[in-house]
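Input: one structure, supplied below.
A single protein chain has been omitted from the complex, and every remaining protein chain is retained in its original position.
On to subunit A.
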Amino acid sequence: MPLSNAKVADGTSAHPLQEGQTMVDSLTKVVACYRHLASCIGSSTDSASLRQELRQTRERAQKLALSCRNHLTARLRDKALSEEDRKETELQWVAFSSCLELFHADMCKVYHIGNCFSVAKNSAMVQTGMQGGATEVAARALSMPDLQEHSDVQTASMEGLDQSQLEQEIAQVDCTLEDMEMKVNVLRWTVEARGPQYADPVSADSASLALLSVDEDVSGSFCDRSQMFVVLLLCGVAVVAVVLSVCVVFLA
């Protein structure tokens, strides 16, 4: 299943299958970003801007979900769909509904935590060690290269409004999920995954990660490596210094 580009703008490919896939992929991306944002709520990086970003991401996800749902429902109810296409669409359907479930769970959590930790009322946030915001993540979600800074002020009323809106949206997603179950009958046991069992290890910057993951048992070796490097460097410097001093002594 080729992972298409993040931008949804070019989802105008003629092939509806491709279109559906693109939509599902972007929804997955947005949901993943939402999860990252949600993990910051109530923590030391919680702020008005975070809430703002959450809201924006949420709205985006809702829009995507709606279009995706319409598209997929229309496809699956179309009796004249070929077997192969149907299988593909069912896979997309499964992915879509799972996405929606994750999204629903995250929204519930955000709502709940948002009630306990209010930014406007300056309630004590948990000191989790997070420092930077998750602005970049939100930017990724919204597919915008740059996110303009929002005012840091969020009044209680705004927050209340936000919360109630969130509540509504949760209910909405709930309905959507139920509707989906009713309208389209996709048998879970007939859907087979096509991708690999193991995600391809992304050849990411392992070195930098290694330096940071000091706490892990495996990272012990990485730690040593960097330490050894430093030690060697020092030794080299020391040796050079000794040689120089010997030279000086001899020459002097």
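As a convention for this text, a residue touches a chain if its C-beta (ideal position, glycine included) is under 8 Å from a C-beta of that chain, and two chains touch if they have at least 3 such contacts; residues count from 1.
Methods note: contacts and distances are computed from a predicted model.
Undergrad: Out of "Signal peptidase complex subunit 3", "RalBP1-associated Eps domain-containing protein 1", "GPI transamidase component PIG-T isoform X2" or "Regulator of G-protein signaling 9", which one is the UniProt protein name for the chain not included here?
TA: Per the UniProt record, that chain is "Regulator of G-protein signaling 9".
Undergrad: From the listed residues A:S82, A:Q131 or A:N185, report the one that touches the chain absent from this view.
TA: Residue touching the chain left out of view: A:Q131.
Undergrad: Among A:C40, A:V119 or A:V173, exactly one should touch the missing chain; which is it?
TA: If we include the chain that is not displayed, A:C40 is the one touching it.
Undergrad: Give me the subunit A residues in contact with the hidden chain, please.
TA: Counting only subunit A, the missing chain is touched by 1, 3, 25, 28-29, 31-33, 35-36, 38-45, 91, 93-95, 97-99, 101-102, 105, 108-109, 112-113, 116-117, 124-132, 134, 136-137, 139-141, 186, 188-189, 191-202, 204, 206, 208-209, 211-216, 218, 223, 226.
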